[in-house]
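Here is the structure we will look at.
Excerpt of the complex: some chains, original placement.
Chain nomenclature is as follows: A, B, C and D, assigned in order of appearance, with residue numbering initiated at 1 for each chain independently.
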Amino acid sequence: MAPEKNNPSILLLNGPNLNLLGRREPAVYGSATLAEAEERAEKAALQAGLQLECCQSNHEGTLIDCIHEAMDNHCGIVINPGAYTHTSIALRDALQSVDLPAVEVHLSNIHAREEFRRQSLLAAVCVGQVCGFGVAGYELAIRALAEHIKKRGSPGN
Amino acid sequence: MAPEKNNPSILLLNGPNLNLLGRREPAVYGSATLAEAEERAEKAALQAGLQLECCQSNHEGTLIDCIHEAMDNHCGIVINPGAYTHTSIALRDALQSVDLPAVEVHLSNIHAREEFRRQSLLAAVCVGQVCGFGVAGYELAIRALAEHIKKRGSPGN
Amino acid sequence: MAPEKNNPSILLLNGPNLNLLGRREPAVYGSATLAEAEERAEKAALQAGLQLECCQSNHEGTLIDCIHEAMDNHCGIVINPGAYTHTSIALRDALQSVDLPAVEVHLSNIHAREEFRRQSLLAAVCVGQVCGFGVAGYELAIRALAEHIKKRGSPGN
Amino acid sequence: MAPEKNNPSILLLNGPNLNLLGRREPAVYGSATLAEAEERAEKAALQAGLQLECCQSNHEGTLIDCIHEAMDNHCGIVINPGAYTHTSIALRDALQSVDLPAVEVHLSNIHAREEFRRQSLLAAVCVGQVCGFGVAGYELAIRALAEHIKKRGSPGN
């Protein structure tokens, strides 16, 4: 029996340096801390009928571990991979290994930044991408993921 | 007097081949026609307190004309540039010339497709990008644009 | 009822600058005008049991419109995309959207010219390519397309 | 008889987004509108003993049409291709097809801007290039074209 597979919960995963959100460069990223952003995300998830578990780490290996564990506990992933977006094939393989729909979020519009930030190694294994809208992007991504899951079946029923 | 500048209306612009939406390859893009997608988008706009004008053309020049006209009639643009995303510097210049916030939408996750579809020449002049969520992407983009406009001022008041 | 789908007619589409055929640089391209080339092509089509409709435009958007309209009126396309061969992803998407076999023709041997003329963005969605034989290439392409259509079914019966 | 070939008239062709000249970003491009710029250009032409016809379009196809028509009406072309400078092989082919001397103008110094603006696909078929001097560039280009035509023969006599 694997009832947790049906548990309509999703994982919100934040990568390196996102723990500093709200503390540094508030003029750029707003004054909301990661905790506050996660709180807003949680509300958006609930509105969409989903639970939300949040996790942040600066360690690539820890992010991979979290994705592996999501297999048994969640029905989808919203991930802001931070700088690992552009360098981590291991994260991409992790997402591909667990058979869960994932949505990629970036606070800034990475496609309007330095050349090396315009390529996402994870995009190939994600449903879609939301970028450029600051912390509001988490809410859009959760909404998009919820709709995607609904179309694919009825998780949690 | 330029009261229309305060008119809380936005433009939804669709580029080449999007007129065929819903008619071709329904297994991929769903069975909704462009008209139906625009109708859904209009509802999302209204929910966000905005009017929506829709326009589609296969002609790069016509899309540029539309963007120019938006200066006097709209306070923001949601654009799905279709294949011109990857080839049109002229569209980019048009968006940059008119001083309106723009959000880029793609039905498919362009970053997970052929190499030549992963680069957007327009991204550099857009607020953000939403891709991979089919026609639901229009609603997310409108919502994101609405929130962006709200933060920048109070259009339409 | 969609009897025109079974109508054994094909579209001959010519892109930018081909309207000048026969008028400029006759030493290179021969003295036949586009009209005369289309006439010869029409005879080759009739020999192969097919009707032929001809269209030329310097406008990328108009060429896309023509391809879209071919869906309801033709069972195949012979296209000389001119310079758009190398720059138009939108034309490629148009050909891919309408589910008709297409054959690419070039008057000159584009693979023996400047580097930037050796790549065809449309090749990936075409049955095959004929290049280097001047206006005779249209006749070869029509013959090749006719044989291809015959193998796939019996259009027009 | 082709007396118009001897008609000492030249064409001033402006590409996409140049219709906004003087209206947007006056701090950058000055407050002169396209109409005023064309008026100044006309005076410079007259000083050089040439008539001037002006044309602007955001449509690549329309620009090609204009170049074709210039064959019968003009003895040279001054062209500011805007963003099509960097993407349009079709415009290049059009200029090459009509056997008229052409001079390329850019308001800004394109060689000092983004990498993708430093390449001109049209340069290979133009007499020369003037860039970086704002609307004064049109006058310099007309003067240069006039001198070039004079050296090649005596148009208009």
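Descriptive notes on the structure:
Following the convention adopted for this analysis, contacts are C-beta pairs under 8 Å (C-beta built on N, C-alpha and C of every residue); 3 or more make two chains touch, one makes a residue touch a chain.
Treat the numbers as computed from the prediction; the structure is a model and nothing was measured.
The copy number for the entire complex in this file, given 4 shown chains of one sequence, is 12.
Going forward, only the chains that are shown with their structure count from here on.
Separation of chain A from chain C in touch steps, taking the shortest path, is 2.
Which listed pair repeats B-D comes down to matching contact pairs by residue number; over half match for C-D among A-B or C-D. Centre-to-centre, using mean CA coordinates, chain A is 24 Å away from chain B. Distance between chain B and chain C, defined via averaged C-alpha coordinates, is recorded as 32 Å.
In chain B, 59-62, 87 are the positions where the chain touches two or more neighbouring chains simultaneously. Shown here, the protein chains touch in an arrangement that is not a line, ring, star or fully connected set.
Of all residues in chain C, only 15-17, 19-20, 24-25, 57-62, 82-84, 86-87, 116-117 touch chain D in the complex they form. Contact residues on chain B toward chain A in their complex (touch as defined above): 103, 109, 111-112, 118-120, 123-133, 136-137, 140, 143-144, 147-148. On the side of chain D, the complex with chain C involves touching residues 59-62, 64-65, 68, 87-90, 92-94, 97-99, 121.
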